[in-house]
Each structure stands twice: as structure tokens, then as C-alpha cells.
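Note that one protein chain of the assembly has been removed; the remaining protein chains are unaltered in position.
Now for chain A:
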Amino acid sequence: MLGLYLHRESVVHRLPAGAKLGGLLLVTILVLALPGGWGALAAGSIGAALLVAARLPAGRVLAELRAPVLMLTLLFGFQALLAGSGWEETAVAVARFTALILLATLVTLTTRVMDMVDLFERLFGLLRPVGVNPAKMALMLALTIRFIPLLGEQVREVRMAQRARGVERNIAALFVPLLVKILTMADDLTAALEARGYDPVDAGTNDSKTKNSTQR
């Protein structure tokens, strides 16, 4: 399944997902802690440098930024008008978050979905002491990715059936059959998983076995 990832041969793309996410977290904290526009300027410069280093098309990246920047500008402008605070403050606040959103977008565009999911799985390992089973989380993430096109198809199918019967505006007529279908699918899919030897009690006790059951 395709994500927002844009493949290029670059150093930024090759960086491990954990380094990118950790770096983003660090820069975010620094930008929010630094007063005034310096943090925004620094983060913006880092973003611009990364954009060039990652060889991404600037137009595509800026397109991702358009909606949040527009919204932020409106919100801050509205607020500046109401509160009568200076436009400089508004500009600095918009710049800060634009820079941070730019960096976050760059992380998403340069990191494969599966690399990010692998990182999440490792992070879930840290939550084992509080009762989180990383193997089960990993399996569910993999299953969800597999099920998304399936569910998109189900939603379309049920809507088409309702349209054919002339009840497309009856929302209950859309969701009840969809949900019933999902719940019956769950039984079949459970049987399919267990037929392939998946044992929920076993999961997470043996790593190599779990890797097999996630079908990656």
C-alpha cells in the first residue's frame, strides 16, 4: 500500500526512522522553548536544507503546507484583529508552526511507512512492562494495512447496492449492512489466521514465530 513517501536517493531518506522522529521531537521542543522568531528561523533553515538534501520537489512539499498555513494565518489574523496585538507576533507564531509542520512533512515524505511501523513496534516493546504486547500490536498494524483497501471496497459496494435500491440517503441502510458484513468477515478472518497456526497465547513469547504470523 502506498503512503505519502516519495522515493529519492538521498542521505535524508537513508537516515533511520528513529533518528528522524527523534530529531523532529528535539527541534519541536527547542522551537517552542526559544522565544521570538529565532527558533522558527533556525527550524525553517534546517527544513530548507533538508528539502534540498532530500532532492524532493519543492512544489509538492509546499502543497502539503498550504492548508495548515492558510488555517494558521486565518486563526492568528482573526486573533490579532480581536485582541489588537501586533502583526509581528502573529507573523512569528505562524512562522514557528509553519517551520515545524515543514519538518514533520519532510519526515513523512522521506520515511517509508513500513520503516515507521517497525519503529512503532520497537517503541511498543518499551511498553511491555505496562501490559502492552508488541507482537500483537505489530500483527494488528499489519492486518489493518491489509484490510484498508478491503474496507474501502466494502464501503463502495454497500453504497452502490443502496443506490440501486434507491435508499442511498437512508444512512442506517448504509451502515447496518456494512457493520454486519464486517462482523461476519471477522469470523472468517479469525478462522483463517488460526488455520495458519496463529496462537494468541503464544504470540510475543517467540519472536521468529511472530514474524512469520505477521506475513511480512
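One rule holds for everything that comes next: a contact is a pair of C-beta atoms (placed from the backbone, for glycine too) under 8 Å apart; a residue touches a chain by one contact, two chains touch by 3 or more; residues count from 1.
Here is the rule we use: contacts and distances are computed from a predicted model.
Peer 1: Out of "Biotin transporter", "Electron transfer flavoprotein subunit beta", "Aminotransferase" or "ATP synthase gamma chain", which one is the UniProt protein name for the chain not included here?
Peer 2: Missing chain, UniProt protein name: "Biotin transporter".
Peer 1: For the chain left off this view, which of A:V12, A:L72 or A:A95 is in contact with it?
Peer 2: Once the missing chain is taken into account, the touching residue is A:L72.
Peer 1: So that we can see where the missing chain sits, which residues of chain A does it touch?
Peer 2: Residue positions of chain A that touch the missing chain: 1, 3-5, 21, 24, 28, 64-65, 67-68, 71-72, 75-76, 78-79, 82, 93, 97, 100-102, 104-105, 107-109, 111-113, 116-117, 120, 133, 136, 139-141, 143-148, 150-156, 159, 168-169, 171-172, 174-176, 178-180, 182-187, 189-190, 193-194, 198, 200.
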